[in-house]
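Only a single protein chain was left out; the remaining protein chains are all shown in position.
Coming up: chain A.
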Amino acid sequence: MTSTKNNIDFGIDSRYRSKTEKDSESNQLMKARLKRQQNLSKEQINNARLMQLKLRMEDYLQNPAYDAKNYFTQFLKQYVDSLYSKRSNFAHDINITPNLLSKILNNYREPNQEFFYRLMIHSEKVFQHIGEFQKKLWIQVYYHEKICDTMFDQNNWRPKIEKQIKLSELTIK
């Protein structure tokens, strides 16, 4: 049986033969999926949203975005809002003030090392039953964004800074 399976398991041609076939299969599948979705527990929905967040963070690291968006805080908001009814409850759980959390989420204050330690440990606990979550992921996203911002924003900072930089002991031909 295994041998037979291995001999045909080299590939799948799963293309619909006609629009009629596609529409008919789609309708049936949609009905069945809606029923199954109604039976999803709150925990299963939450796990899917947290997995989505993790995959988006990993994707951001692999596909740098050179734009003005605040990726770290957007991801952090999604994380907190997936888990808590009130953001202040998250602040309480990682032992910081709601005011500090609000400033970080709204980009009025940079997160410090201590904040990352707490976020790292919180995420480890949350993802324990969902899937692997790299310890370094939050910090990587944060610094990755800094690099992207610096490179994206060169037209703004470079003209002024270049005037301040000299190579007094070097001869450049």
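Worth pointing out:
What we mean here is this: a contact is a pair of C-beta atoms (placed from the backbone, for glycine too) under 8 Å apart; a residue touches a chain by one contact, two chains touch by 3 or more; residues count from 1.
FYI, contacts and distances are computed from a predicted model.
Its UniProt record calls the unshown chain "N-acetyltransferase", which is the correct pick from "Imidazole glycerol phosphate synthase subunit HisH", "WD40-like Beta Propeller Repeat", "histidine kinase" or "N-acetyltransferase". Take chain A: the residues that touch the chain left off the picture are 3-16, 24-26, 28-30, 32-33, 36-37, 40, 44-45, 47-49, 51-52, 55-56, 58-59, 130-132, 134.
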